[in-house]
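Omission of a single protein chain aside, the complex is shown with its protein chains in their original locations.
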Amino acid sequence: MSHNTFGHLFRVTTWGESHGPALGCVIDGCPPGIAFTPADIQRELDRRRPGKSRFVTQRREPDQVKVLSGFVPSDDGETLTTTGTPISLMIENVDQRSKDYGEIARQFRPGHADYGYFVKYGLRDHRGGGRSSARETAARVAAGAIARKVVPGLVVRGALVAMGEKRIEPANWDWDFVDHRDNPFFTPDPASVAVFSDYLDAVRKAGSSVGAVVEIVAEGVPAGLGAPVYAKLDQDIASAMMSINAVKGVEIGNGFAAAGLTGEENADEMRMGNDGRPRFLSNNAGGVLGGISTGEPVVARFAVKPTSSILTPRRSVDLEGRDVDVVTKGRHDPCVGIRAVPIGEAMLACVIADHYLRHRGQIGG
Amino acid sequence: MSHNTFGHLFRVTTWGESHGPALGCVIDGCPPGIAFTPADIQRELDRRRPGKSRFVTQRREPDQVKVLSGFVPSDDGETLTTTGTPISLMIENVDQRSKDYGEIARQFRPGHADYGYFVKYGLRDHRGGGRSSARETAARVAAGAIARKVVPGLVVRGALVAMGEKRIEPANWDWDFVDHRDNPFFTPDPASVAVFSDYLDAVRKAGSSVGAVVEIVAEGVPAGLGAPVYAKLDQDIASAMMSINAVKGVEIGNGFAAAGLTGEENADEMRMGNDGRPRFLSNNAGGVLGGISTGEPVVARFAVKPTSSILTPRRSVDLEGRDVDVVTKGRHDPCVGIRAVPIGEAMLACVIADHYLRHRGQIGG
Amino acid sequence: MSHNTFGHLFRVTTWGESHGPALGCVIDGCPPGIAFTPADIQRELDRRRPGKSRFVTQRREPDQVKVLSGFVPSDDGETLTTTGTPISLMIENVDQRSKDYGEIARQFRPGHADYGYFVKYGLRDHRGGGRSSARETAARVAAGAIARKVVPGLVVRGALVAMGEKRIEPANWDWDFVDHRDNPFFTPDPASVAVFSDYLDAVRKAGSSVGAVVEIVAEGVPAGLGAPVYAKLDQDIASAMMSINAVKGVEIGNGFAAAGLTGEENADEMRMGNDGRPRFLSNNAGGVLGGISTGEPVVARFAVKPTSSILTPRRSVDLEGRDVDVVTKGRHDPCVGIRAVPIGEAMLACVIADHYLRHRGQIGG
Partner (left out) sequence: MSHNTFGHLFRVTTWGESHGPALGCVIDGCPPGIAFTPADIQRELDRRRPGKSRFVTQRREPDQVKVLSGFVPSDDGETLTTTGTPISLMIENVDQRSKDYGEIARQFRPGHADYGYFVKYGLRDHRGGGRSSARETAARVAAGAIARKVVPGLVVRGALVAMGEKRIEPANWDWDFVDHRDNPFFTPDPASVAVFSDYLDAVRKAGSSVGAVVEIVAEGVPAGLGAPVYAKLDQDIASAMMSINAVKGVEIGNGFAAAGLTGEENADEMRMGNDGRPRFLSNNAGGVLGGISTGEPVVARFAVKPTSSILTPRRSVDLEGRDVDVVTKGRHDPCVGIRAVPIGEAMLACVIADHYLRHRGQIGG
């Protein structure tokens, strides 16, 4: 049992606060013999990095990863190979302007973890949100870069599919566009960029914020991962996604829409393929039936609430038990859902890597 | 790590198949000194029991629980007191008509776990769904009856809030009506009974099925349970709910609707109460902020897909790799979401009991 | 985390008290496709069973095991095959003469768990030792019978090597004699039977008790099981053996004797065998180096303290805080170390099965 560890055989333990010297993670249980480069990790971190556009927080963090253990270098030092021992990754904090937080250090910010956190631990870290800060997710993204390499053929991609009241057009879905340099939103719909830009500019200038919906898809997941009761693959995906800051809902495949369907509409029929292997004719299940992967793409969506840090005063109380009005200045994402895309990908990759090893442990092969 | 265990300090391990001699669970970590009666458990099991109305499966299972360990009896034997040692609960299977399943024993039923289960384990339990059978949830409900007693003042209640395309009217919400004898749906809205009855009768007679949405509310949850990263209270709730058969989505508080709101709309403001304690002025968060309980009611909803066992033929394949058309005769729930209500309650009670002990372990008090 | 579970991927959870209706265990994580019979389990239980000779407790317990879940039967019902789902085993208690314990129900028996148990849980189970009773070990032996089948080629055997001040002659070691019907001691030295008989008869008639040393050897353990830091194979063996009632010491290979040796004496040298595979020329390490198995037989020994239930009055206190003199009448083993032999075998089999699956999970193959 651990408060800061995720996974069973592929285990990720994260540590660090936004205003301490560094943050990082330890990956335990990664199989030996997997080649990777620090650049593989850095690429994912750069996708999540703040300060890349006017639509995300202006905090300047280079988020440079250091690989401290768990590998043998190649002779030229370029490529690292895992040894099966713990991989320790560290990211030093650079831009720790704690004065931004100073004025509200004794107030409970509405929508933030402040109140429950204080009741729980009996203290406030006056220098920021402590472990509730979204900076912790950098460590997850770093771990996810390793997880992606554990399952042969696994491809995990994500996209923003809704922002506030705006939604993408599914018919326009283009995976290649998600990481395009002219796309600050991880949207898969090129036509949506202008819509989201105008919308979020207005939100941002109003000092407001909006929520979002993110979809993550994993292809190349072997059939048979998961288990029927408390090791359901989708159960662990739900846990993983809900563990991301500001996430308030998770669904698999048709998700909540399935509640409105009939059995005829929702069931995924099968037929034998020409290659002698069974095929599903649809994927309403999102790649998981009865907690076990079917071999179809695993599809998860999660809802991110609007950033709670806004310029409009909100009623609250302070540590002294006084009524106060709180305005959260500082550098914040007007839509934290944007940067949640690489985080969601990382979490899904970690879940699948873990279940891949668990399956191999119990079943073999 | 365990495939059939849920929880960390309040741990429930379930075992048993629908067509074996019995099923049950072992509860490990329950504190000593808690008084309970077998009738406390039986009452919850009776709520979930099949065969109670024409709207649920006609399988006849008395679901009588036996308490095998973990208690000292009172002198009159009526009341049991937990000893802090494992509580073993067993329910014998009575109605094991495996012939119902015989004809499809070699087919993969669309929408069922059959295919992934077979790929994983390399075998079919020809006598039913094995561990994928919803009968396993009886053990959860039994465990939940104990979990409810672990946290002083905790009240966990659930209700069906949507069935297929029909929804309740929230303004009519009446908790007392949920367990009313004239209410076969666990709906909190008296006016919905007629609507759901007509609707589900039509579905049932057509040999079809529909999905549902269930809401579970826990009151009396102390502020401070959970943790900021991988022991988020809502993360474990999501895991628990998604572990229930046929659940495809989970949300907390505003859930997916939060994605469409602004920060002003979604934040729960606070003011000091007359008693000198802080009050939240709304509960959009569903009682959990940053993974930690706020003291407000914890509100979770989950989507249940339509029963996959339907009379309309569906295309599939069989173990020999032949295309087949599958019709799932036998006794099935036309809307499995109904009986998911007491199951959802049990899971939420287990999660909260577990976090209550975890909090006490790390923090004390 | 669990108080009553042992193992990670091959997980055994035991439950039940000596004076309740039954006891048992749930084995989670056993691979599918393993054939076994209830007789395989019963054979091991019969080896541990009380009442077999005048040298063990006269409590009469048939210890008949029921297999409740986790298998599919063969057509004739004789052979069961594991399905990969939890295997629930139950043993009903028959001989629950709780009156034996009545007179000391309010006293702390010296050498027993009574005092700490009471301080911990705030209650005494007035009907016996509760979970501290050695009856719990029947569940371990049952689980071990399954564990033995998980690792292909694994053979786990044990023997009593010392009783009080008497020791066997290692030169006489005969594994075949251990389970001989004329051997009530699990001694591997035929010449020791007369010595142990005379010695233990005297001890028994004096109402006294003696300790013992047990050695367990596992052959067919593949090289490479375990891990270098906190998943050392010998670490988990030490944990397993020390978890057996009355065990006060554990050692691997040369064990404590290694402390008195030089590096030259203790190191196991190697040479290539004629078959092109490396051979160890000795096994001072007991089959484990740096926490990882070497392929040599794994050799563990543990010390069992003398039974604390004796007829000589011992000074103690009671629940009311009064000085009392305690005499433990009733039916007790004069040397609990004897029946610890099959228990130690079972625990070693469980540890190795668990590490076999863990290794396969992380490394594959």
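For the reader, a short list of remarks on this structure follows.
In order of appearance the chains are A, B and C, and numbering begins at 1 in each one.
Definition applied: a contact is a pair of C-beta atoms (placed from the backbone, for glycine too) under 8 Å apart; a residue touches a chain by one contact, two chains touch by 3 or more.
Quick caveat: nothing in here was measured; it's all calculated off a predicted structure.
One of C:T57, C:T83 or C:S309 touches the chain omitted from the figure, and that residue is C:S309.
Residue C:V203 is the one among C:V203, C:I216 or C:A349 that touches the chain missing from this view. Touch with the chain omitted from the figure is made, among C:A138, C:A238 or C:I343, by C:A238.
When the omitted chain is restored, the residue from A:P38, A:G130, A:P228 or A:P278 that touches it is A:G130.
Contact between chain A and the absent chain runs through residues 1-5, 8-9, 11, 13-17, 20-24, 26, 28-29, 32-33, 66, 68-70, 72, 81, 83-88, 90, 120-123, 125-127, 130-131.
If you put the missing chain back, the residues of chain B touching it would be 1, 9, 29, 31-32, 84-85, 228, 357-358, 360-364.
Take chain C: the residues that touch the chain left off the picture are 1-6, 8-9, 14, 108, 110-117, 119-122, 129-132, 136, 162, 164-165, 203, 208-213, 223-232, 234-239, 241-243, 245, 248-272, 276, 278, 281, 285-286, 288-295, 303-310, 312, 314-317, 321-323, 337, 358-359, 362-363.
As a convention for this text, only the chains that are shown with their structure count from here on.
Separation between the centroids of chain A and chain C, computed from CA atoms only, is 46 Å. Rounded to a whole number, the gap between the C-alpha centres of chain B and chain C is 38 angstrom. Of all residues in chain C, those that touch two or more other chains are 1, 9, 29, 32, 84-85.
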